[in-house]
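Can you keep this structure in mind? I'll have questions shortly.
Let's look at chain A:
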Amino acid sequence: MTLGGHLVVAHGAGFRLDLDVELRAGETVAVLGPNGAGKSTLAGVLSGLTALDDGVLRHDDVVLDDPAAGRFVPPHERRIGVMFQDHRLFDHLDVADNVAFGPRAAGVDRRTAAATAERLLDMVGLGGFSARRPAELSGGQAQRVALARALAAAPRALVLDEPLAALDVATRGVMRSVLADGLAEVPGPRVVITHDPVDAFVLADRVLVLEGGRLVQDATPTELRTAPRSTYAAEVAGTNLLTGHLDGSRFEPVGADLALVVAHGGGAGPATVTIPPAAVSLFRAEPEGSPRNTWRTSVARVEETGARRRVTLDAPLPISVDVTPASVDELALGPGVEVWASLKATEISVTPTGDAG
Partner candidate 1 sequence: MSLRRPVRAVAPMVSVAVAGLLVGCGGGDDELLVFAAASVGDVAVELAERYEAEHPGVEVVVTVAGSATLREQVRAGAPASVFWSANADVVDDLADGGFVDGEATPVAANGLVVAVPAGNPAGVSDLGDLARADLTIGWCAAGVPCGDLARLVAAAAELDVAADTETSNVRALLTQLRADELDAALVYRTDVVAAGDDVVVVDPLEGSPTTAVTIAALDGGPDDLTGHRDAFIALVAGSDGRAVLDAAGFGAP
Partner candidate 2 sequence: MTRPPTTVPRWVVALAALGAVFFAVPILGLLIDAPWRDLVSILTGSAVLEALGLSLVTSVAAAVVAAVIGVPLGVVLARVEFPGRRLVRALVTLPMVLPPVVGGVALLLAFGRRGVVGSILESVTGWTVPFTTVAVVLAAAFVATPFLVLTVEGAVRNLDGRHEAAAATLGADPGTVFRRVTLPMILPSLRAGLVLAWARALGEFGATVTFAGNLPGRTRTLPLAVFVELDTDRATAITMSLLLMAVSLVVLVSMREHWWGRR
């Protein structure tokens, strides 16, 4: 079971999406790229909301879109589910009927559809919300309903289009583990469109990096981190991913002799945190002021990544830090140099991994 092909879409004169993709069943692929890279166009092409201008899109042996042959399978016949960034819930239906929409449209009887809706609402943690109206939900709740709705239609493939972009940082972590549960429900290919590397690292088996409508890298998250192939990839790949144990606002990374204070924690159990490389500041002397996380360490190495320099720190917390070349000179950074690192608690993203693993 694969979904993909050679995909070409030309939007006017300025933009052109042109890439080959192959999405396999049971695999979660993150499509990562800056704004305007063509990520959402790709989501549209897969689901049938955007037609190809050239190339061909296949689902196994079935041609879904082939402009040269004049073939185009409309969205409702493709059954490729999409969870939209703006959730697009139907305001005139309650939560249960929103989720039951897909089964009902497929001709499933009312009672069976309602049972499916109830099970999926339980799964996304919204049992008891059936009778609510979308207008009465928070952004995170609406996204959960949108996920349940997409799953209820029993999609052959599932696309999450910027599923967390509209949410605040505090809800993202929890929502990520809900998404992981949801993705596991789909036996076919799964796609997570995102500009946030954290989503890619936490949810995906494989990452496609898109820039300017082109595929610049197709790699596992680990490969991307160790060998980024573009400035953008390098920037996002520098994101530090730590697994460990969360207890309230205290996070203890595995194998590190240091505890971090996180702002968006809560609860206790296994968790993953991510730290953007630009969120860490380096000093020669112990910094004064507010940052809660301050520790003494030394520089392992310094690399050039485009316009910035990537500094990798040694124990107790081996993470990457992005600094300007001027800072490297000013602080005389080099292997073995002793520095103070400081990190704001609010810059740390937390994803509980208790159930999803």
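A quick word on the picks: all candidates are chains of the complex that A comes from, given by their letters.
The working rule: a residue touches a chain if its C-beta (ideal position, glycine included) is under 8 Å from a C-beta of that chain, and two chains touch if they have at least 3 such contacts; residues count from 1.
The structure presented is a predicted model; accordingly, all values stated were derived computationally and were not measured.
Trainee: Going by the contact definition at the top, pick out the neighbour of chain A in this complex from 1 or 2.
Mentor: 2
Trainee: Any idea which chain A residues touch candidate 2 in the complex?
Mentor: 47-49, 74-76, 78-82, 84, 86, 88, 90-93, 101-102, 104-106, 149-150, 153
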